[in-house]
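Read through the structure below, which is laid out as structure tokens, and then see the notes.
For this depiction, one protein chain was excluded, whereas all remaining protein chains were kept in their positions.
Showing subunit A:
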């Protein structure tokens, strides 16, 4: 973070991610800060919004509609284990692996990397992104 202005924190919002993946043509996701979720018993992912009682899949164009939206959540079991030294998906607890898998499914984009801490060594490659090497 660069501007150091106050932030509001929420659960992973797959409606936002599907929108940005679509308008930007994501071929891969680089998922950061997985370690921050360690120790939370039940994790939630926002899978859709509800507007006027109906589930919508797209991201509203107006702030008026956005303010009327309600988040629809799915719950996943969390993990307790320290994951900051994980190098591969296999090193992660099953619940962390499932969390990543579900995000990738909901966004319809495969993971390129997942990070378990701020250091360069804590970013792990799942899939190559450079075609040359």
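Keep this in mind: a contact is a pair of C-beta atoms (placed from the backbone, for glycine too) under 8 Å apart; a residue touches a chain by one contact, two chains touch by 3 or more; residues count from 1.
To be clear about the criterion, contacts and distances are computed from a predicted model.
Remark: of the listed names "Adenylosuccinate synthetase", "Amino acid/amide ABC transporter membrane protein 2 (HAAT family)", "ABC-2 type transport system permease protein" or "4Fe-4S ferredoxin", the one matching the undisplayed chain in UniProt is "Adenylosuccinate synthetase". The chain not shown here is touched by just one of A:32, A:84 or A:98, and that residue is A:32.
In the full complex, subunit A touches the hidden chain at residues 1-3, 5-13, 15-17, 19-21, 23-34, 36-37, 46, 49, 61, 63, 66-67, 69-71, 73, 99, 103, 109, 112-113, 115, 118, 120, 123, 129-133.
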